[in-house]
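Before we start, here is the structure in question, set down as structure tokens.
All protein chains but one are shown in place.
Up next is subunit A:
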Amino acid sequence: MSIETRMHIMNGKTRSHLISTSQQSGQAGMLFKQLETDWGGAELLFGSVKEHHVTLPNQSEPWDMKQLLVWIRGNMLKERPELFVQGDTVRPGILVLINDADWELMGELEYELQDKDNVVFISTLHGG
């Protein structure tokens, strides 16, 4: 099973900073998610890339948010991980939207990721 990572850079989006990691479901049952890091300069930690379409590697148990964060920290954060991830969860001040709904409604870290989920990270902090 190969791990596909497509880094899809979308330019010209005046809608502030979106880092999207897309996980699109493929035939082999790999999860596609679209992660966006929106606004507030969170994109700076991701190499100033606006949208990343990323395929999560396949694994037996379903992916949940906690694992996703670990994965992001290991694979996608270019610098200063402590500005994005704090311990188990995201740093306070960073909003997480799963399919445009607050992740608190979805169970926060325990939410199990589905195919074609759209996860958006919005930083409400001042800088960086």
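Please note the rule applied: a contact is a pair of C-beta atoms (placed from the backbone, for glycine too) under 8 Å apart; a residue touches a chain by one contact, two chains touch by 3 or more; residues count from 1.
Quick note on the criterion: contacts and distances are computed from a predicted model.
Asker: Out of "Vacuolar protein sorting-associated protein 45", "Calcium and integrin-binding family member 2", "Transmembrane channel-like protein" or "Cytoplasmic tRNA 2-thiolation protein 2", which one is the UniProt protein name for the chain not included here?
Answerer: Record says "Cytoplasmic tRNA 2-thiolation protein 2".
Asker: Have a look at A:Leu56, A:Leu69 or A:Ile122 and name the one touching the chain we're not showing.
Answerer: Of the listed residues, the one touching the omitted chain is A:Ile122.
Asker: In the complete complex, which positions of subunit A touch the hidden chain?
Answerer: Within subunit A, the residues that touch the unshown chain are 14-17, 38-41, 43-44, 80, 83, 92-93, 95, 97, 100-102, 104-106, 120, 122, 124-128.
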